[in-house]
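Here's the structure, in C-alpha cells; my notes come after.
Of the protein chains in this complex, one is absent; all others appear in place.
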Amino acid sequence: MAGDRAASIDPDALSWYEATARQRVAALADPGSFQEFLPPTERRMSPHLPLFDLPRAFDDGIVVGRATLDGGPVLIAAQEGRFMGGAFGEIHGGKLVGLLRAALDLKPKAVLILFDTGGVRLQEANAGETAIAETMRAIVEVRAAGIPVIGLIGGRAGCYGGGGLIAGTCSRLAVSESGRISVSGPEVIETNKGAEEFDSRDRALVWRTMGGKHRRLTGGADAFCADTVFAFRRAALGLIGRAPAFDLATLEAEQARLEDRIARFGDCRDATDVWRRLGVNDPETVPAMDTDAFEATVARVREADHDAR
Amino acid sequence: MTEWRGERQARDARIAAGRTFAEGKVVPAGAVVDLLEVILRPGDRVCLEGDNQKQADCLARGLSACDPAKIHDLHMVQSGIVLPEHLDVFETGIAKRLDYSYSGPQGARIAKMLYGGQIELGAVHTYLELFARYFIDLTPNVALIAGVSADRNGNLYTGPNTEDTPTVVEATAFKNGVVVAQVNQIVDRVPRVDIPGDRVDFVVEADKPFYVEPLFTRDPAAMTETQILIAMMAIKGIYAEYGIRRLNHGIGFGTAAIELLLPTYGEKLGLKGKIATHWALNPHPTLIPAIESGWVKQVHCFGSEVGMDRYIRERPDIFFTGADGSLRSNRAFCQTAGLYACDMFIGATLQIDLMGHSSTVTQSRVAGFGGAPNMGSDPHGRRHPSDAWMKAGREGQIVGDPALMRGRKLVVQLVETFGDKLVPTFVEKLDALELARKIGLELAPVMIYADDVTHIVSEEGIANLLLCRDADEREQAIRGVAGYTEVGRGRDRAKVEELRARGIIRRPEDLGIEPLDADRALLAAKSIKDLVHWSGGLYEPPAKFRNW
Amino acid sequence: MESLTFRHTTHKPLPGSVPNAIIGVVASGNLEILLERVLPPDACEIAIETPIAGYGDVWEAVVADFVARAQPGGIRISINDGGARPDTVSLRLLQGARLMEA
Partner (left out) sequence: MTLAEILASLFPNGHDVTVEDGLVSGTGPFADGRITVVGIDGDTPLGVDGALRLSRIVLDAIRKGDRSPILVAVDSDSQRMSRRDELLGLNECLAHLAKALLLADRSGHPTIGLIYGHSAAGAFIATALATRVLAALPGANPSVMDLPSVARVTKLPLDKLEQMAKSTPVFAPGLDNMVATGAVHVVLDPGKPLGDQIRDLITGMEPGDVRDRLGAERGGRPVARAVAAAVIDQARRG
C-alpha cells in the first residue's frame, strides 16, 4: 500500500517526531520492504468508538507488518500518536499481541515496536488494559525464544501509562530527546496530587523528569538518537545485535541495578541532582546539549549501559 | 484672583501624604494599599500600567485591595485590561469609568460587565489614539507603572519591556500627576536610565517580579500546510511583486509562517535583500532564522518577548539597544513607525464581511484592538514615496489627475477561510455589529475598515481589492477567495473567473505555486528547538514551549 | 457521527496503477483518506464518516470540485474525518490522488 509520502522523503532528514506512524515504518525499513498485516483496506475499525460518537481509523491507530532491516527479516508495529493519543484500544492491542505471537512462528531477527502512546484508550479501557498485559506476556515469550524486542520512542504522545510498562519489558530501547517514557503523565500527577507535586506546564521539568536524556543517562534507555528516522534505524540495528537474554540472571541484574538506583538517587528532588551524582560535571547544561555533546556525556556515565533489562 | 497652581498644590499634598509611608521615595510592598489610599482621590483618572505584555501587577493587587469607601469612582485610562484585578476594581466600585485599547484574556468578562452596566465605557481605542488622548483630555492624575529596577532617587530601568511606560510617565509627570513605579529590585545604580528619577514620585519594591506574557511566540511545530500555502502566496504574490522592504507583521501563525519561509522559499525566489529588510515588529522568535540568514537589516520593537533578551543583546546591529546592551522598546514610537514608515501591514483577523471590513470581535468577547488599526490603515498624512507605496497608489487610483496621485499603504489580511471548530472567517455580517447593538456601543468595534484593506489572502488565492472598480467587483473578489464558506459558495462563478482573468483574483496556480508543494519541510525551523539552534543557543524559550 | 456518500461519473480514469493508498491521520482538524482502485474507470465514489454533523453541502462542494479537477475515475475514496476544515480536505484529496498516480 502506498503510504504517506515517506517513500520519497529522505530518511536522513525526516523528523521522527513529525512523521506519521506510516512514514516512520516506510522510512525505517529497507525501501519497499514493508508489508502490512490487516492493512487499512481491511477496515478493522473499533467497534466501540461509535458509541462515544468518535471517529475511527482504518488501522485503529497502529500499523503492523513485516519488513527487512539491512536485509534481515523483522516484524514492526508502529503506533500513531495523533489518533486518540496512540492509546491502546481493543483492536489496536489485538494487532500488537497478534504480531508478537506471530514472531514465535516466524522467528524474525527482531520485533520493533515504535511506541507513541498515552496508554489505555479510556473508551475501551478494560480491553486496552488487558491487551497491555497480554502484550507484556507475549514480549517475554518472544524474548525467551531468543528474539530481541526493540522499542523506539520519540513521538509526540511519548510512551505513557501501560506503554511505559511495555517499554520496560522490551530487550532494548532507543529514545530521542523528544521521547518521554513514564507511567503517570504530568497532567495526571498534577490533577491527582497538585501543581506543587508536579507542575505540568513546566515543560522543562517534564522533560528533565521523563524525557529521553534522563532515561538514557540513568540507563532507562539503551541508545540515544537524533530526531531523524535514519538515526532510529541505525540505533535499532545496533541494539538488535546486543539484546540481553530473558532469564533469571538478567532479572537479578536488573533487580540490583534498580535497587542501586533508588539507594543512590532516592532522595533527589530533581533530575539535575541525579545527573550530578552520576558524575555529569555541569548538569544544568544537559537539556541544551546537542546530540554529539550528549553522547559524549553519556559515554562517561557508567550506569547508562548495561545488560540488566 | 485666578488660581493657576491648584493642580500643582494638590499634587504636592498627595505626595506629602504618601511620604509618611515611604523612606524617601521608597515604599515597602506591604504599604502599597496605605500609599494608594492617601495619594488617590475619588474620581481620579488613573493609569494602571497594563501593557500588551508587562503588567504592574503588584500595584494592581494593591489598588484592588483599597477601601472602596475611601477610593471610588476612578476613571481608568490604560491600554491593556489583562489581569483579573483590572476588572475586579469595577466590581467593588473602586473604579467606574474605563477607556482602554486591548483586553485579550479578559475579553469575555469585560463584555459581560459592559452589558451588566458595571463599567461605564468611554471608548475602545487604538494604542496611538489612547496615548494621544493622555495628552489632551485623558491625562492621568496618578500613574501606577512597572519597571525592572530603580535607584533610591527613582531613576527607573524598564528593561527590554519598556513598552508604554515613557508615554504614560510623560503625560502624568509633566501635568501635575503622581507617578508610582513598582520595580523588581531597588539597586544602587540602574543599568540605564529609561525614566529619569525626577518624574517618579514613589518606588515600590514588588513582592515578586512583574508578570510578562509571552504573546508573540508561535511554535513552528503547530504550523499547518494551509498556513504554509498562504505564506507562499503572500511572499510571491505580494512581497515580491510590490518589493516590500519596510513592513509590520501581525502576531498570528500565518505571518509567523512567512517569517519562517523567508530563508527557504524566499531564498529560492531570489528575494533576499529585496524584501522584508526593515521592520516594526516585536522580537518574534520565528524571525530568528531570517535574521541569522542575513535577510533582516533592522527591527524596532513595541515591546520585548519572553526568552529573546539574550539573543537581542547579541544582535545590536539588528535591534535598538541601550548602552547597557538590552533592548529598548517603545510602543508609541513603534506604532508611529508602523503607521507612517512601513509600506505594508499584514495580519490575520477573525471575520471579514462582503465589503472587506474586518473584526476580531466575536459575539461574547470585546478583545479591543491594540495597535492593528494603527498599522492596518492608510495614513493620509504620509508624504514620502517608495516603490511599493507608489505602485499600490497607481493600482488604486482610477480618477483624477495622475500628477496629483499619492501612494497607498498595503493593508493585507491573511486568513484561512475557516477558523477553529469550522467557524467561517468570511461572513455576511460582522458579529461586531450585533455586539455593538447589544451593549450599546456608539461605534461598532471594527478592527480594519474596508477602505483601508488592499488585499485578502486565503488558501484559495489572493484578492487584490485595489483593482476592483465597483462594489460588486469587490464583493465577488472577496467571495472568490472565501473558499467553501457560505460566502464563498455564494459567488458568481462567471464574475469570479472574469476577475481572475484580470488578475484581481489569483489562484496558487496563477502564481506558479503547486498547493501540494506546501510542505512543512519548507519551514526554516520546524520546532521551538530549531529556533534555539538557529539562535546559537541565545534564545531561551519559556518553559511552556519546550519539549526537551 | 454522520455518514455521507457521493457518487460521480468522470470523463476519464485516474492515471497510474497503484491499487490503493492512504494519506492523513484521524486527529483533531485532520482526516484520513483511503483510496482504492476498485470501481469502473468512469466511476468515483466518496464515502465520509464525520463527527461534525450538518456540513453535507460543504462536503458535496469540496468533493465535486475535487472530482472535476482530478478526474479520479475508478477510485473508491473512504474518509474518516476528525473535524478537518474544507481546505485540509481538498489538500488531502489531491495528495491522495497524487499517490495513486505514482
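Letters A, B and C name the chains as they come in the text, with residue numbers starting at 1 for each one.
Please note the rule applied: contacts are C-beta pairs under 8 Å (C-beta built on N, C-alpha and C of every residue); 3 or more make two chains touch, one makes a residue touch a chain.
Since the structure is predicted, the reported quantities are computational estimates derived from the model, not experimental observations.
Student: The chain left out touches which of the shown chains?
Tutor: A
Student: Can you say which of A:14, A:57, A:78 or A:97 touches the chain missing from this structure?
Tutor: In the full complex, the listed residue that touches the missing chain is A:97.
Student: Contact with the hidden chain only, please: which chain A residues?
Tutor: Residues touching the hidden chain, for chain A, are 37-38, 44, 47-48, 51-52, 64, 66, 75, 90-91, 93-95, 97-99, 101-102, 105-106, 120, 122-134, 136-138, 140-141, 144, 159, 161-162, 164-169, 181-184, 188-189, 192-193, 197-198, 209-210, 214-215, 218, 220, 246-248, 251-252, 254-255, 258-259, 261-262, 265-266, 268-271, 274, 309.
FYI, only the chains that are shown with their structure count from here on.
Student: Using mean CA coordinates as chain centres, what's the chain B-chain C distance in Å?
Tutor: 41
Student: Please report how many Å separate the Cα centroid of chain A from that of chain B, as a whole number.
Tutor: 43
Student: Could you list, by residue number, the parts of chain A that touch chain C in their complex?
Tutor: 1-5, 20, 22, 40-41, 43, 50, 53-58, 80, 82-83
Student: Can you tell me which positions in chain A touch chain B when the two form their complex?
Tutor: The touching residues are 9, 13, 15, 17-18, 177-178, 201-205, 207, 211, 213, 287-288, 290.
Student: Show which residues of chain C lie in contact with chain B when the two form their complex.
Tutor: The contact residues of chain C facing chain B are 52, 55, 57-58, 61-62, 83, 85-88, 91, 94-95, 98.
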